[in-house]
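A protein chain is absent from this complex, but the other protein chains hold their places.
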Amino acid sequence: MPTDPTKPLEAKPEAAPTRRATVAAMEEILFAPQPVLDHGFIRIVDYMGDDNAIVQAARVSYGKGTKQAREDRALIRYLMRARHTSPFEMCEIKLHVKLPVFVARQWIRHRTASVNEYSARYSVVEDEFYLPRAEHLAAQATDNRQGRGEALGPEEARRVLATLRDDAALTYGHYQEMLNRDAAGNPRDPARKGLARELARMNLTLGVYTEWYWKIDLHNLFHFLSLRADPHAQYEIRAYAEVMLDILRRWVPEATAAFEEYVLGGAKLSKSALEVTRKLLAGEDVQQAETGLSPREWRELMAALGRPVTP
Amino acid sequence: MPTDPTKPLEAKPEAAPTRRATVAAMEEILFAPQPVLDHGFIRIVDYMGDDNAIVQAARVSYGKGTKQAREDRALIRYLMRARHTSPFEMCEIKLHVKLPVFVARQWIRHRTASVNEYSARYSVVEDEFYLPRAEHLAAQATDNRQGRGEALGPEEARRVLATLRDDAALTYGHYQEMLNRDAAGNPRDPARKGLARELARMNLTLGVYTEWYWKIDLHNLFHFLSLRADPHAQYEIRAYAEVMLDILRRWVPEATAAFEEYVLGGAKLSKSALEVTRKLLAGEDVQQAETGLSPREWRELMAALGRPVTP
Amino acid sequence: MPTDPTKPLEAKPEAAPTRRATVAAMEEILFAPQPVLDHGFIRIVDYMGDDNAIVQAARVSYGKGTKQAREDRALIRYLMRARHTSPFEMCEIKLHVKLPVFVARQWIRHRTASVNEYSARYSVVEDEFYLPRAEHLAAQATDNRQGRGEALGPEEARRVLATLRDDAALTYGHYQEMLNRDAAGNPRDPARKGLARELARMNLTLGVYTEWYWKIDLHNLFHFLSLRADPHAQYEIRAYAEVMLDILRRWVPEATAAFEEYVLGGAKLSKSALEVTRKLLAGEDVQQAETGLSPREWRELMAALGRPVTP
Partner (left out) sequence: MPTDPTKPLEAKPEAAPTRRATVAAMEEILFAPQPVLDHGFIRIVDYMGDDNAIVQAARVSYGKGTKQAREDRALIRYLMRARHTSPFEMCEIKLHVKLPVFVARQWIRHRTASVNEYSARYSVVEDEFYLPRAEHLAAQATDNRQGRGEALGPEEARRVLATLRDDAALTYGHYQEMLNRDAAGNPRDPARKGLARELARMNLTLGVYTEWYWKIDLHNLFHFLSLRADPHAQYEIRAYAEVMLDILRRWVPEATAAFEEYVLGGAKLSKSALEVTRKLLAGEDVQQAETGLSPREWRELMAALGRPVTP
């Protein structure tokens, strides 16, 4: 492990007093690694602001009037609903995350965060690779091009796991060999120079773990979660998104409740879907073919409206 | 005043304990408005991180080795010098700023911050306008197209100030009249409707004060200051930059010292300027005309090198 | 006028051949100022990409399979619907816009564009101020804190217009006087120095026109329009948004149609609103008070579903 999560650098022996916004439920779990997948974790390193900070920022924008007119909870819900996103940018969180490289590659596509990643040019990568649990070893989905379908049978799952484990061990062994480095970090063969770290890392597989500090504001974190806590997201990144949602429920409970009400739990209806809904409410009989909706859109609309799909 | 800085919303009666990074010198001045120009201020609303947070983030990136090899101060200086900017993004600050609109228009060009500005659609703007002190009433510069030259004479300065004051009063009076609103906020004439705020504001001048919450990370704040604490920046925005520099010296003293050493106090030499410097060091006689430097570049290089300008 | 729109700098006497994506309907209106408000305009200066460029970028991401499986139009609609936004970032447009400063202040809050604005530090501002047409002179809305209500009566409107016109003329006259500059640009009084431009501009009102080059990608332009072509946006910025929508219908007709179907013409239903809709479809009688929706949310849901509001 590049950094030892049991002795975090940031952990203070004692608390110091501050007049800044402080959230007791966050102080409880500060610095403690919360496990994700087989070797990963998320640790809260720092946070700025709370539900009240959102309210204050909104009141700078919308002036005195809002003080009388709305209580805090209603104001936060209004901001979320009306997409007044800037007050949510006034909260910030910094996480230390350990995650497999193929997950990191999806994650980093979100450009509105600050990142300090462990560098395999500066340091030797540790011998930790993601191995899915058997129930997550799924076949390619047949109904969409992107996701997973049913679980593999036990025999196929067993072989896949063995392959992943063996290839990780083999390529990592060769990584150390090319570096001319034994398990204790000493040169294997004094006659060899050892390949540069920046090249040797090329032999590691995409299942290897990396680490980073990741700092993001609450608005952009909500956006991240709206995509990555979604059922269409790959299971492995969703596992991290779920832990982050739990953290948000501690940190900014009102904002998170509004997010779950208006974004995660809601549905966007297209112009045509709205028309279909209006006709259905008026008691009309509507067939997919006449709506302009594709078969897939039709199925999704019927599911959202809690109606059986009539083909 | 839209918000009353003597009773800040965020002020806590008592401090709470936290295990997060805390900077005593910042706690002292938290929430207190620091005056800028005639009616403006900067107040620290919140901060995240400290010098040590920069070091920690760098050590995640560069691994264990950095722990032994460098002490913190040297590491921060190295990061600044080598433009490893991401660890500086790990600190964040949130300020409440009151500033004239024409300054706000320059300021907002920096896109890497979060902003909640007082909205003149939601609330009535207060009667506060920037009036420069006599010593800041300068003539147009004659040697560059952009800046200020000598101070105006006392008579011209007096007339300019009177004009600015009178026009601010006149246009603000008409603003209230169009809103159909007296000084106490009541309708002037019950028979009139009063113009919408979003239109009436059009009659205010660019010297009127506005307010915002402004949140930015340390790397981007350094970039802001490298442009706005520069002598070429307009005096009025520089006044805010100077106060921010003072805040940074409290908050992250090592990072700020490195910024002053490597960025603010340094100089960028072009390829041709480097060649000139080498020739001068070798004792050669160099004339501007033969260097590829423009006359202005030549003057600036001579000034940076502490040499008299020989035309 | 700082730049003369009848002789645009970019206008080429003749066309040149290119193998890049080219849109005939855009070439027709390239460089021509399209009027907005009383003195404003939008001119297309350049564009990159077309509907096909979105499809190509999506096919790099989603691979060969998409070629067979979907025709272009369906693919674009799928991308919009599923919020696969990155292919829309592959188109870019550059506009020259002339607009009042109070509109520019709203506009600039969108941080994901590149801007070059006319500088009142470098040049003298021209004598052009926005004066609303009588039908746009509305009273403050009584049902929300932000917008406009009914039109003013003719007498009040006449007085407001006279005030706006007179104050613009007065403050502009004093601006020139402080600059010591007559209408022809010559010094008024050779004995005076004239105030620096960067200070004198402070006396101009927020209705004065400015200009900028504004460059943005299609994804971020759609986001801008989702907020600024919305009925809650101020009329004056909406006028610009409408012209941009017309430009988009020429430039990327399929993407714009998808945007109007899934974003502009659609509706986002919250978790609770979805539950209400399901109950209504099941024939249940639902009262606002029992739903968790606020009265305003209830009204908006009933409007979206095309049902009368039963209080």
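Each chain gets a letter, A, B and C, in the order it is written, and its residues are counted from 1.
Throughout what follows, contacts are C-beta pairs under 8 Å (C-beta built on N, C-alpha and C of every residue); 3 or more make two chains touch, one makes a residue touch a chain.
Since the model is a prediction, treat every value here as computed from it, not as a measurement.
S.K.: Return the single residue from A:34, A:52, A:171 or A:226 that touches the missing chain.
M.R.: A:171
S.K.: Can you tell me which of B:16, B:141, B:161 or B:304 touches the chain that was removed from the display?
M.R.: Selected residue, touching the omitted chain: B:304.
S.K.: In the complete complex, the non-displayed chain touches which residues of subunit B?
M.R.: For subunit B, the residues touching the absent chain are 62, 65-66, 69, 74, 77, 81-83, 145, 227, 232, 260-262, 264-274, 277-278, 280-282, 294, 297, 304-307.
S.K.: Contacts of subunit A with the missing chain: which residues?
M.R.: 100-102, 105, 108-109, 111-112, 115, 117, 119, 121-122, 130, 132, 136-141, 145-150, 152-153, 156, 160, 163-164, 167, 170-171, 174, 177-179, 192-199, 201-207, 234
S.K.: Quickly run down the residues of subunit C that touch the omitted chain.
M.R.: Touching the missing chain: residues 2-3, 9-12, 14-22, 27, 30-31, 45-49, 53, 56-66, 86-87, 89-90, 92, 94, 96, 114-119, 122-123, 211-213, 215, 217.
The working rule: only the chains that are shown with their structure count from here on.
S.K.: Could you state the distance in Å from the CA-based centre of subunit A to that of subunit B?
M.R.: One centre to the other, that is 35 Å.
S.K.: Provide the list of subunit A residues touching at least two other chains, using ranges where the numbers run on.
M.R.: 62, 65-66, in rising order.
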